[in-house]
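For reference, the structure I am asking about is given below.
The complex appears here without one of its protein chains, the remainder shown in place.
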Amino acid sequence: MSEYKLKSVRRDNKALQRVNKALIYIALVALSIFTLIPFVWMLSSSLKLDREVFAFPMRWIPETFHWENYIVIWTKVPMLTFFKNTAIVALSVTLIQTLTSSFAAYAFAKLRFRGRDTLFLCYIATIAVPWQTYMIPQFVEMRAFGLYDNLQSIMVLQAFSAFGVFLMRQFYQGIPTELCEAARIDGLSEYGIWARIMLPLSKAAIATLVIFTFVGTWNDYMGPMIYLSHDSVKTVQVGLRRFIQENSSDYHLIMAASMVSLIPVSIVFLCLQKYFIEGIATSGLKG
Amino acid sequence: MKKLFALAMAMIMALSMVSFAAAEDTTLTIVAWDVNTTGYLTAQKEAYEASHPGVKIEYIDVSSQDYDVKVGAMLAAGDTSDIFMIKTVPGLMNWNDAGYAMSLNDYIAASNYLSGFVGMETNYNYNGEQVALPFRSDFWVLFYNKTLFDNAGVAYPTNDMTWEEYKEKAIAMSGNGVYGAHNHTWLSACVNWAVCDGVNTLIDGEYSDLAYFYQLVQDLEDAGACMPYTEITASGLHYSGAFGNGNIAMLPMGYWYVATLINNIKSGDYNVSDWGIAAVPHKEDVKAGSTFGNLTGAMINKKAKNPDAAWDYISWLCSEEGSKVTAGTGNRPAWVSEGVADVMSSVDGFPQDENSKAALLPSYVAIEIPGDPNASAISSILGEEHSAIMTREISIEEGIEEMNDRVQELLAK
Partner (left out) sequence: MAQNAPAASVRPPKHRMGRLERKNTLVALSFIAPNFIGFAIFTLIPVVMSVVMSFMDSKTGAIFGAEWVGFANYQDIFNVAKVSSKMADGGFLAGLSYFFNRVDLGIALKNTVFYTIVTVPLTLMCSIILALVLNRAVKGAVAFRAILFFPYVASMVAICVCWNFMLMKDGPINQILMSLGSDFNKSWTADSTMAMWAIILVSVWRSMGYYMVIYLAALQGVPRELYEAATVDGANKWQQFWSVTLPQLRPTTFFASIMLIIGCFKIYDTVAIMTGGGPGRATKMLVTYIYDTAFMQFKYGTASAIAMVLLVIVLLVTVIQFSMEKKFAND
């Protein structure tokens, strides 16, 4: 009897699992649509005339497709320069940020030294301060260094953020200290441990940090707005504001340029996303 | 040794060339907003450079939305640009308080200069120091779409219309996708009219006079005669796009819109062909042709590299010659003479009927919000309550009581 019951339970389970799976798919698809709707609207608006963008009732498919919007954005403002500047800044910030913060994080996570907790508290505390409050003193400083109206200002502004150190430290703490101990006994220096053990093990965290930094720098508005004045050094997000003027606005062009500016960040994400999964799984680290 | 000598020579030569070039050409750096699309900036630069060889003008473009923020930061950090354009009076007040603005008193005394402004420059005068001069003055007028009026068979707005007549006209014009009026979402476009009587101001802590205008706009909304506030804000609809759509009959707006309108009609971006302007309506007990406005001006940075050249530029900007250039781009200069007025009405694309021309000469212009240390704090309070009233989260009476309470509390500090 018990065997019979078990069988039926198993059959029920299978049916249940199938229903479950279907439900999960429906939920996922619904959620994906919910996630993508604003982007669809952006795309459709980018192909309209300005006055059609907010026309009501809304049309998902434009009456006529104004592909020329995608050409106008490059000619009406020096968009290509803006893209080039943004790329330079975003790439260098990402590089410096990832390197220096994983370096520092190793010390915070795996080394014992006096003043460690105080130093780390400094980092944490500044994460909590909104940039708007210390923007002006920082600006005064940058000017004194002659970095005003210079792409390097945005680089140093973004590259040493406390966030990176915090993220990498959290991750390194999850890596067993025994690994480092063993390496020390094998005669590896601390630098060797960082390069040969920590770095390869932290692909996932590095990927997370790279995406976070790249996206943050790419989409930053306030920093470039304050620090950059000449067109030759402006970035995309500041450049976008060129389409919102005091007496007129070109929302169709903003949407078109925003669509284009999505491309690089999407590429970075798509390239890196496999590391989220591989990162730890292939490290042979099982607790 | 020889090498070192050569190097030194080369450096001296390079240096002398730099200083030589500097002696020949003065480059004036001017910080402004929307440089590429603000027609008068380009026109002023070209005209001045043509009549003043040896001077080059270089604009630094700042986004109009963040103008005061960015300029504040630039000045705080010791920027050495020569001239800063003035967008808001509170902005100038703060920069002046912080000691960034150069007093123009000595320059003005030497040139005996102020007569053409008929008193408008006093808004830039603090404690007897003239710290900037206005070169543009935008008062508010009523734009209307003649085609819509023709189609509906309704008479055009006149220069002596009352607000009640405005309301009737707006309701008569509405329907079939047409809105009779568009009072934009700003406090200034909805209720700032209360200051047109020359007695009320927005900084006195007493706002019961705004009730009439809130009621008017809400009546228009209820009658379907103007787009609801909530829809305009949620969609981020820009007033220029709204009027440009061609389904709005009347739009009270600043004079600055003339230039935008003309340009966009020329380029075919707007659905509007035939339009006119009239004086803004008035309340029964206020003189017809009364309106309010604000100023755009220029100040000299205390740390300017070329203060004298900067003064020369500003005094040119505010002279008959400079004003004509500004007027030629569809903008209203602050310094006006008959010759300048002629230029204004002869701009290509400006409506040629007599009423529109007459609307260029208001009978009284109040200042939108006077320069006052509390002006910006009061503005944010009024703005917050304005949004609560206009979204109908609170009643007009409640909103005005809140305005009175909060501003009076601020003034009592």
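Each chain gets a letter, A and B, in the order it is written, and its residues are counted from 1.
FYI, a contact is a pair of C-beta atoms (placed from the backbone, for glycine too) under 8 Å apart; a residue touches a chain by one contact, two chains touch by 3 or more.
None of these values were measured; they are calculated from a predicted model.
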item	value
Of A:49, A:151 or A:165, the one touching the omitted chain in the full complex	A:165
Of B:231, B:274 or B:353, the one touching the omitted chain in the full complex	B:231
Residues from chain B at the interface with the omitted partner, ascending	68-69, 72-73, 75-76, 90, 94, 97-98, 100, 228-231, 233-236, 376-377, 379-380, 384-385, 387-388, 390-391, 393-394, 409, 413
Residue ranges of chain A at the interface with the undisplayed chain	24-25, 28, 31-32, 34-39, 41-42, 45, 54, 56-58, 96, 99-101, 103-104, 106-116, 119, 122-130, 132-142, 156-157, 159-167, 170, 173-177, 181, 190, 194, 204-205, 208, 212, 215, 218-219, 221, 237, 240, 251, 254-255, 258, 261-262, 265-266, 269-270, 273, 276-277, 279-281, 285-287
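The rule is short, and it goes like this: only the chains that are shown with their structure count from here on.
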item	value
Length of the line joining the C-alpha centres of chain A and chain B, rounded to whole Å	39
Touching residues on chain B, where the partner in the complex is chain A	33-34, 36-38, 60-66, 69-70, 73-74, 76-79, 231, 235-238, 240-241, 244-245, 256-257, 259-260, 264, 269-271
Complex contact set, residues of chain A against chain B	49-51, 53-56, 77, 135-136, 139-140, 142-143, 148, 225-226, 229-231, 238, 241-242, 244-249, 251
